Each structure stands twice: as C-alpha cells, then as structure tokens.
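Only one protein chain is missing from this complex, and each of the others stays in its spot.
And now, subunit A:
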Amino acid sequence: MTTQQLRPIVSVFPIKGKVKTIKQVPLPSVFSAPIRPDVVRFVHTNMAKNNRQAHAVSTTAGEQTSATSWGTGRAVARIPRVKGSGTGRSGQAAFGNMCRGGRMYAPKKVWRKWHRKINTNQKRYAVCSAIAATAVTPLVMSRGHRVNKLPELPLVVSDQLQSLTKTRQAVKFLKFIGAYRDVEKVIRTKKTRVGQGKYRNRRHVLRKGPMVVYARNLGIKKAFRNIPGVETASVYTLNLLKLAPGSQMGRFIIWTESAFKLLEDIYGSWEKPSKFKSGFYLPRPVMVNTDVERIIKSDQVQTVLRNRRPRSRKYGKKIQRADPYEDMSVMVKLNPYYKTKLQKQKELDEKNKKERKEIVDKSRKEYEDWLYFSEEEEEEEEEGSDEDREIEVLSDEN
C-alpha cells in the first residue's frame, strides 16, 4: 500500500440550512502544482485560436476589370485604368490596393493556419496550474471575483448540488453560500458590446461569474444554465479557456464533493500517475522552497559557509599618505631605522669633516714649511758645484 502524503484538509459545505462544515476531505495534489502564468499564457493564446472560423476575402474581389495602364506621356499616374467610356468608371484606377475599388493588399485566404497544435503535456501543465490558482484567494480576487463572503476557498459543496433541477433552487444555493455577489456583479456589468460584433449577433458582453464543477450531471447543468455569468463543467473535461479566461488565472470555482475528490484520480500526484491521462504525473516545480532569503540565512547553510575574507575590506578605501621625504613620521613608519641612519650619517659627516680639516691643516703646514726651507736652499744653490752633474759631451770623434 502506498503511504498517503500529508495533505491539508478542506471543508465540505451543505447546499442549504446552515453554513457549516458537514465533512472534511483532503486537498487533491493538483492544488500544489506549480503556478506558471507563462505556461498558461502560452497555452491559452494558442488554444483560443482553435475555435476560429475561416474567413477570407473573395478571390475575384477587385480583379473583375480589364484595366490597363495608359503608360507614360499622358500626365497621369501609371496605375492600370479601366477601359472604355460612357461611364464614370472609365479611366478610373483599378487593381491596386491603393485604388478605390481595387483588390486589397495580400488578399486573405481560407488556407491561413487558423488552429494551433499544442503539446499535450503543455496543455495538461497549464490546466494543472490553472486549477491550483483557483485555490489561491489573492489570485481569484485579483481576477475580479467577489469572494469576500465565502466560507472557504476552494469552495467544496455536497453532492446534492448535482441533483438540483430548478434555476430557482440554484440561485437560492448561490445566495446561501455567498457566491451570489459574483453573479450580481455580472448582472450589473452587462453591456452592449463595443465594436461591430453588436450587429453580428454578439450584442452583449458579460463578465465571468462562478464556475460550478460537477462529477455527474443529474440536472445541475440545466439548473445553472440560465444564471448570467455562471458556467458549469464536468470535472473530466475542464477547459483552460474557462479555468483561466483571457489567460488570467484564478477563476472562482464551486466544486461538488465527488468532483473535488476525482481531481486526485484525474490529475494524479507526483508519486502516482493519473488514472485517466496515461503516463501523466503532476508537473514538478523548478524550486520547491522559493523563500531564498530564508534558505541562505538558515543555520544549515550559514554554519557551512567559509568566513568572509577580511582582505577585501581592508584595502577598500582610498589611502592617502604624505611624501616620506617631506614628512618624517611617514618615513619612520615605513623605515623605522631611518632616524638612526640619519644620526649615523651625521656622525660620519662630522668625523669626515674633522679628518678633512686635519689633513688640510697638515698639508698647509707642510706647504708653509717647504716655503720657508726653500728660501734658504736657494741661497746655497748659487754656490753649488758642477761636479755631480753628468753631462754627455758630444765630441767630434762620434
């Protein structure tokens, strides 16, 4: 036996008497299908094309003349002109889409592609989304249904509804359950159609009211038939064009109990396939838990993250600093030895200066001494002998 998935419970209401829960049924899995407005829009726009009737312009329209161009030299445009004379029509322009009484540009053909094929799975996806949306009150309200006074959404009602035969009974039920406000809206806003449809047998426009979905028609169809805005549908054949009119999800639906239960069989779940649509499972959402902020901030995620790197915050701001050759404090911060170096340099300079001075003094003294002694030497020099000097004598012999 398969284990039942834990599903929320929906109340079933009676059709008369007191508005209170007579029974409780589990919510079918369809209502947890992903709500995809993009899918519904795509399928709806294509599905809506499928009940179109072919129309076209007559193939001969505008071509039933033997008009020829007059050519150049006649001070008229070169468009083909109707031959002959004796009538106002003669000499008039013909054939062109710009001409009065001419054929249109690209005359419409019957073999235009009127209908659209849609993938079956896409169609089913859209229907599942649309059904799920009918249980979301904000969506139903935003579609424009008056659902304030309802006891619950989705609204499930006992199967006795299916056996109603009289319209009076149906209206009484709607008033009882709080759905008549939506019907009143429809009645109130019935208008003459804007546009040419009004004289093409589509004179009035009505809003959409509640939709009643049943499992077995035991008179219910006829009972609700004449109530403006109310539509009935069998649960086996739910139509997207009715579930999401104008591709706007969130139709107000009143389900009968057996119809509601049958949804589980018709659309299946993620574990069990549908009994009526072979091989069909409910579509899976891309994300199961869409509260991304909560996921990120959860303990399970945060404890596993590595710590923020301090590096990037450290050098984030613009750093300003003075020139170290002008500001001593900056220099010392970069090179703590600098002050000592300057001191040593200073000492060395002084030492060198001192040594230099000594050398200079010494050499000056030597020079002065030499000067003094050389004066004495000069006097002696004048009496000196030639004996020591060796002179090479150039003789005639050589």
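As a convention for this text, a residue touches a chain if its C-beta (ideal position, glycine included) is under 8 Å from a C-beta of that chain, and two chains touch if they have at least 3 such contacts; residues count from 1.
Going forward, contacts and distances are computed from a predicted model.
Colleague: Quick one: the chain not pictured, UniProt calls it what, "Cytochrome c oxidase assembly factor 6", "60S ribosomal protein L7", "creatine kinase" or "Proteasome subunit beta"?
Modeller: Listed in its UniProt record, the absent chain's protein name reads "60S ribosomal protein L7".
Colleague: So one chain is hidden, and I want to know which residue out of A:Lys49, A:Lys275 or A:Lys297 touches that hidden chain in the complete assembly.
Modeller: A:Lys297
Colleague: Given the contact definition stated above, which residue among A:Arg203, A:Lys341 or A:Lys357 touches the chain not shown here?
Modeller: Among A:Arg203, A:Lys341 or A:Lys357, only A:Lys341 touches the chain that is not shown.
Colleague: Using the document's contact rule, name the residues of subunit A that touch the chain not shown here.
Modeller: Listed in rising order, the touching residues are 294, 297, 299, 302-303, 307-308, 310-312, 315, 318-321, 323-325, 330-331, 333-338, 340-341.
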